[in-house]
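Please find one structure pasted underneath; my questions will follow.
One protein chain is absent from this view; the other protein chains keep their places.
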Amino acid sequence: MTDAIPPRYDRVSAVGFLGYAAGVALIVWCLNGAGFSLEKVTTSPPRFADFMSRAWPPNLEPSVLERLGWKMIETLQIAVAGAVIGVILSVPVALLAARGLVAGGWINQVTRTILGFLRAVPDIAWALVFVVAVGLGPFAGMLAIVVDTVGFCGRFFADDMEGTDKGPAESLAATGARKIDVVACATIPAAMPAFISTSLYALEKAVRSSTILGLVGAGGIGIELKVGFDLFDYPTAMTVILMIAVVVIGIEQISGWARNRIIGTER
Amino acid sequence: MRASHSSTTSLVTDLSLKSRPAPKTQVASTGALGVPVAPVDIEASCVSKTFAGTPIFSDVSFRLVRAEAVALVGANGTGKSTLLRCLMGLLPVSDGRVVLLGQDTGTTSHAALRGLRARIGLVSQKHNLVPRLSVLSNVVHGLLGQRPGLRHWSHRFAPEASRLDAMQALEKVGLADLALRRADRLSGGQSQRVAIARAIVGAPEILIADEPCASLDPAAGEDVMDLFFQLARENGVTVVFTSHHIDHALRYGDRVLGLAEGRLRLDATAASLKPADLRGLYD
Partner (left out) sequence: MTDATVRTLDDIEVPRRTTKEKGFDALLWGTFLVLLVWSFVPADMHRFGEVFSGGGNMALLLEDFLTPNFRYWRSYLELMLESVQMAVWGSFLSILLGIPFGLLSSTNLAPSWIVFPVRRLMDAFRAINELVFALIFVAAVGLGPLAGVMALTIHTTGTLAKLFSEAVEAIDPRPVEGIRATGASRLQEVVYGVIPQVLPLWISFSLYRFESNVRSATVLGIVGAGGIGMSLSEALRGFDYASGAAILLIILITVSLFDIFSSLLRKVVIDGEEQSSFVAYLGFLVLLIVGIEIIL
C-alpha cells in the first residue's frame, strides 16, 4: 500500500490557464462597457419603486380595456397566421436541409447556413425591415413572424427527420420507391410527433414576438405600449403589460397541454 | 393470437411443407438442345466487395434461375446481408458484375434500377414497417415501386384497385382483420407477416428475405417461414434467403450457398447436404 495520494487539482496546462484568464478578462471588460457604475446601481431600487408607484394601479377603464382587447386579438391573429404559414413553408426547406433525404452535401450546408442567418437576425429587426418594405401595419409583423418561424422550424424539422429510425425508410427504398415517396411515407410519419411539438413551440414564440412587434409599427398591441410610455401614461402601459403576460402564459399552458396530449397518445 | 396461428397452419397443411418439398424446377440452367431453359433471374460473376479498405468477400459467382429457392448461409459478419444488398443494386460492387433480371446493376440508371427493385420483394430482419401508420397503409406502400406518387402514401388516398390488392395480400398472410391497426401495436410474428404482405403485394418475381425470423421466437419463426415459402412456391417466385438456422436452410432451400472467410465455399443442392456439412462453415 505505497500508492501516493492523487493530487487535489489537475495540473492546468498553459493553454488551459490562458483560456481561463482570457475568459475572466472578457467578463471584466464587459462590466466596464455595460455602463456599470456603483452609483447607478444603488439609486436603481428607489427609482424603480418610483416608477412602480406611478404605474400602479393599472388603467382599467372599460373603453381602454375594449380598445386594448381588440388590439390583443389582432396580435394573436398575426401570430397564428405567421406561424401557420411559416410551418408550411418550413417543410420543403427542412427537406433540403436534412442530410441525405432528398438532397445531399453542399445543399444541406447552404440551406442550414441560410436558416442560421434567418435566425440570427432578431424578429424585431425583421419587423423593421418589413415595415419599410410593405408599410406599417400587421402585414409587416406577419411577414417577420413567417421568416422567424421558417428559420426555427426549418432547422428543427430537419433535425427531427434526421433523428428518425432509418430502418423503415431503407426498407421502403429497397422496394424501388422514389426518394420523395420514401420521405413522405417513412420519414415524415416517424417525425410527426416531433414536428407537432416543434410547431407548438414555434407558435409560442410567435405569440411572444407578436406582442412587441407593434413597437416598430408592425401591428399588434406593441404600439399601445410605446404610446403609453411615450406619453408617460404608465397605468395604461401597465395594463398592456399585464395583458401580454396573461395571454402569453395562457398560450404557453395550452401549448404545453396540447403537446402532452399529442405525445401521450402517440406512445 | 390463436386464431391466426391456426389459420396459417390450415392454409399450409395441404402443401405439407413440414416435410421436404420437391423443387418445382430442375436446378441446371445450362440448356442442351431441346431442354427448356428456365430464365436466369440473378447472375453474379466474380463479385467482390470492399468497404473502407476491408475486403468483405471476393470472387463470388453463382446463378439463380426462376422459381429456385436459395439459402445463403454463413457465420455472422461474413457479408451475407452485404451480398444481398449488392444483388439488389442497393450497394455498388467493388469488382465483378451482377446481372439482375437481365440488367447489369453497375451500368443501369437509377430510375431503371428502381424499376428492377419494384419487381423484387424484400423482407428484412426488423424495422420493415412504418410504426405509426396502419397495417393497410404499410402494405399499400409496397406498391410505390410500381405506382409511384401521392396516392399511395396512405391507404386513404389510394385507388380502390390498390386497396383491394393490399387487402388480398393481407388475406394471404391471414391478417386481413388487422388492416386498420397501427403497425407498432403488432407482435413480432404479425409484424413480419405484414412485411411479407408488403413484399408480395406487387406480385414480385423475386423474393429476398434477410434473416426474416432472427428477431422472433422459434414458434413464430416457423410460422413465418412456412407462410413465406408457401406463398413463394404458389406463385413460382425465386427466393433468396439468409438464415442462421442450418435446418431452415436445408428444409426450405433447393440449393445452398455458403459464405465463409470472404469466399463462396459451398454451392450445392439441399438434397445432397446434411447438417454436419454446413456446420463447418460456422467455425
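All chains are identified by letter, namely A and B, in their written order; residue positions are counted from 1 within each chain.
FYI, a contact is a pair of C-beta atoms (placed from the backbone, for glycine too) under 8 Å apart; a residue touches a chain by one contact, two chains touch by 3 or more.
The model shown is predicted, which means the values in this text are computed figures rather than measured ones.
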Original post:
Among A:Leu115, A:Ala173, A:Ala186 or A:Leu225, which residue is in touch with the absent chain?
Top reply: A:Leu225
Original post:
Touching the left-out chain: which of A:Leu60, A:Val110, A:Ile249 or A:Ile263?
Top reply: A:Ile249
**OP:** Please give every residue of chain A in contact with the chain that is not shown.
**Re:** 15-16, 18-19, 22-23, 25-27, 29-37, 40-41, 43-44, 47-48, 50-52, 73-74, 76-78, 80-82, 84, 116-117, 120-122, 124-125, 128-129, 131-135, 137-139, 141-143, 208-209, 211-212, 215-216, 219, 225-226, 229, 234, 237, 241, 244-245, 248-249, 252
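Everything below uses one rule, namely that only the chains that are shown with their structure count from here on.
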Original post:
How many angstrom lie between the CA centroids of chain A and chain B, rounded to a whole number?
Top reply: 49
Original post:
For chain A, which residues are in contact with chain B within the complex?
Top reply: 165, 167-168, 171-178, 181, 184-186, 189-190, 192, 266
**OP:** Sort out for me which residues of chain B touch chain A in the complex.
**Re:** 88, 90, 113-122, 124, 126-133, 137, 141-142, 144-146, 148-150, 152-154, 195, 198-199, 202
